[in-house]
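For this depiction, one protein chain was excluded, whereas all remaining protein chains were kept in their positions.
Right after this comes chain A.
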Amino acid sequence: MTLPAVVLLLVFNYVPLFGLATAFQEYDPLAGVWQSPWAGFYQFERLLNDSLFWGALRNTLWLSFVQLILFFPVPIALALLLNSVLSERIRNFIQSVVYLPHFFSWVLAITIFQQMLGGAGALNQFLRSNDIGTWDIMTNPDTFALLVTSQVIWKEAGWGIIVFLAALAAINTDLYEAAAADGAGRLRRLWHITLPGLRSVIVLMLVLRLGNALTVGFEQFLIQRNAVGHDTAEVLDTFSFYYGIATGDYSYGAAAGLFKSVISLLLIWGANKLAHAFGEDGLYRK
């Protein structure tokens, strides 16, 4: 019964692994993988001498960092806040609203942002009608990192609370009662009971985030790259697409992709080691 799934994975996940050989070739679409001439590490040398590639790497790391600082704490805070609401009906209503944007496509989410904050959007419409001047956030390279992070927060922070809510529900309420009886106030209960209860989930999410530090979202940048220019919006994944497929330089794009995959694997491994060092399970157990 597992056969159809295994066949699909073999064809579309395992065969492409052999296709990574193109990264060490001068791939010629007419000749195919078998006949194309080998080029050794030539493509990687090109990458290391390409300022566009370094730009994409720098943008990726910077955006990852901004998201780690600004996005990561939001679902935790929102989950704590929501968990403190007593009425179950209100809790459920808020949950069903904040989960919703997770199911929007990036095209839709960015269209909504454009309609609200773009040059002709609701915000500027309001500013213009009050003679305050205009403020085009959608095309400004200087604030791009903040823009994409707020898009990620809008779209994914709500969905991100699920796992923290589950962890909060698993904390034994007797602990709170005992602590309160011993005179611990709200903040001390938060610090000594709630946060330790969330610790392993937080570490797991951090490991995942660090392991994916080179992946900041592909479609989101593909759609907005032209509006703000590739100097700020080019990330490793879009680089691989534009210089690999769009320009037909397949080997070059494959080399960029392979570079990213290898570093990502190392990052996952390293983040997990770190989690083990803190006595947590992380993504997998030793």
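The definition used in the following text is that contacts are C-beta pairs under 8 Å (C-beta built on N, C-alpha and C of every residue); 3 or more make two chains touch, one makes a residue touch a chain; residues count from 1.
In the analysis below, contacts and distances are computed from a predicted model.
Participant: Can you pick, from "ABC transporter permease", "Neutral metalloproteinase", "GntR family transcriptional regulator" or "Thioredoxin", the UniProt protein name of the chain not displayed?
Facilitator: According to UniProt, the chain not displayed is called "ABC transporter permease".
Participant: Among A:L48, A:I69, A:A180 or A:L195, exactly one should touch the missing chain; which is it?
Facilitator: Missing-chain contact among the listed residues: A:A180.
Participant: Can you tell me which of A:V66, A:I162 or A:L210 touches the chain that was removed from the display?
Facilitator: A:I162
Participant: For chain A, which residues lie in contact with the unshown chain of the complex?
Facilitator: Where chain A meets the chain not shown: residues 1-2, 4-6, 8-9, 11-20, 22, 27, 32-33, 78, 81-82, 84-88, 92, 94-101, 103-108, 110-112, 114-116, 120-122, 125, 128-129, 154, 158-160, 162-163, 166, 169, 173, 176-177, 180-181, 185-186, 201, 204, 218-219, 222-223, 237, 240-241, 244-245, 250, 253-254, 257-258, 260-261, 265, 268, 281-286.
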